[in-house]
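Note that one protein chain of the assembly has been removed; the remaining protein chains are unaltered in position.
Showing chain A:
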């Protein structure tokens, strides 16, 4: 029982770290590149406009998909490693 408890705690803290890392990327591409850092990226041109505009209207959405699939893949692996899958 105690073993189960510590395993669950380890599983949860690993999950939290993974979520935090993913959220950093999530915020960086949307709030960062798309909104806050846009003036800094104005020198880089993509398709007739600046990189910030591209991130705001295309790049962030594509990154979001990547984040979800990465997270799902890592969590499935973690579930299996810890024997906590269904």
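Some observations on this one:
As a working rule, contacts are C-beta pairs under 8 Å (C-beta built on N, C-alpha and C of every residue); 3 or more make two chains touch, one makes a residue touch a chain; residues count from 1.
Convention: contacts and distances are computed from a predicted model.
Chosen from "Cation/acetate symporter", "Amino acid/amide ABC transporter membrane protein 1, HAAT family", "Tryptophan synthase beta chain" or "RNA polymerase sigma-E factor", the protein name that UniProt gives for the omitted chain reads "Cation/acetate symporter". Residues of chain A that touch the chain left out of view are 8, 11-12, 15, 19, 22-23, 26, 30-31, 34-36, 46-50, 53-54, 56-58, 60-62, 64-65, 67-69, 71-72, 75-76, 79, 84-86.
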